[in-house]
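And now, chain A:
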Amino acid sequence: MRKIYLVLPEKCTGCRTCELSCAYSHQIDQQPGTPRIRAYNTKPPLEKGIPVVCFQCDRPACQEVCPTKALQRNLDTGAISIDYDRCINCHACYAACPFGNIHIDPINTRVAKCDLCGGSPKCALFCPTGALSYK
Partner candidate 1 sequence: MTKFTTPAQLTDHVAKAKAARDPNKVRVSVCAGTGCKASGADALIAAFQAEIEARGLDVEVLSTGCHGFCERGPLVVLHPSGVLYQKVKPRDVADILEKTVQKGELLPRLQYRDESRQIFEKEHDVPFYKHQERIVFAMNGHIDPRSIDDYFSMGGYEALGKVVGQMKPDQVVEEVIASGLRGRGGAGFPAGWKWRFTRQAEGDRKYLICNADEGDPGAFMDRSVLEGNPHLVLEGMIIGAYACGASEGFIYVRNEYPMAVRHIELAIAKATELGLLGQHILGTDFSFNVHVNRGGGAFVCGEETALIASIEGRRGSPRVRPPFPAQKGLWGKPTNINNVETWANVPTIINRGSAWFAGTGTGDVSKSPLGGSKGTKIFSLVGKVNNTGLVEVPMGITLRKIVFDIGGGIKDSKKGRTFKAVQTGGPSGGCIPDAYLDNPVDFDELAKLGSMMGSGGMIVMDDRTCMVEVARYFVDFLKEESCGKCTPCREGLRAMSGILNRMVRGQGRHEDLDLLEDLGRTMKTASLCQLGQTAANPVLSTLRYFRHEYVEHVDHARCPAGQCIDLIEYRINEQCTGCTICAKKCPTGAITGQNKERHVLDQGKCVRCGVCFDVCNFNGVSILSGPEIAGKAKE
Partner candidate 2 sequence: MDILINGKKVKTRKGEHVLEVARREGFEIPSLCHHAALPPDGACRLCLVEVEGPEGKNKVTTACTLEVAQGLSVRLDTPEVAANRKVVLEMLLARVSDSPTLLKLADKYGLLEMRLVPQGEKCVLCGLCARVCTELVGAKALTMEGRGTETYFQPPFGEPAKDCVGCGSCAFVCPVTCIEYKKTDRTIEIWGRTFERLACTECGEPLDLTPEHRDLIRRRTDLLTPAEMQLCGGCERRTTMKTMQRVVEGQQTLETARR
Partner candidate 3 sequence: MVELGKVDQIIEKYAGDKTSVLAILQDVQAAFNYLPREAMNRIGEKLEIPMTQVASLATFFHAFSLTPRGKNIVTVCMGTACHVRGAPRVLAEIERELAVKGGETTSDGEFTVETVNCVGACALGPLVIVNGNYHGNINTADVVEMLHEYKPATGEGAK
């Protein structure tokens, strides 16, 4: 049975621990990468928040517009992940995602998205409130 990545916005406080853990788990040249999850404070400071992260859509626009088939669903995790060997950095996926869930890493200008950390999402691991979970 495949695990499910669950977001419960009502539990989110907007503490942004998820962003931090994501950035550090996707390092580029020993520098933190851009977080592929963003948590917005709706009632600052730190009372209510909304995490925005890739929905891993059933029919992902990013995947459909990718000219190199670099975006594929990982059958174990269900995540749409980027095969950087195939990616030609055309940014079509970035343009196509209607939710803003494809990011551009400022360090190398490569596109980046949530890949569920290959099966153990660090955001869920470190989320102090249980707003993010993977089970």
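Selection criteria: all candidates are chains of the complex that A comes from, given by their letters.
As a working rule, contacts are C-beta pairs under 8 Å (C-beta built on N, C-alpha and C of every residue); 3 or more make two chains touch, one makes a residue touch a chain; residues count from 1.
Every value quoted in this text rests on a predicted model; they were computed, and no experiment measured them.
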Candidate number, among 1, 2 or 3, whose chain touches chain A in this complex:
2
For the complex, give me every residue of chain A touching candidate 2.
9-10, 38, 40, 42, 50, 52, 59, 61, 64-65, 67-70, 83, 85-92, 94-104
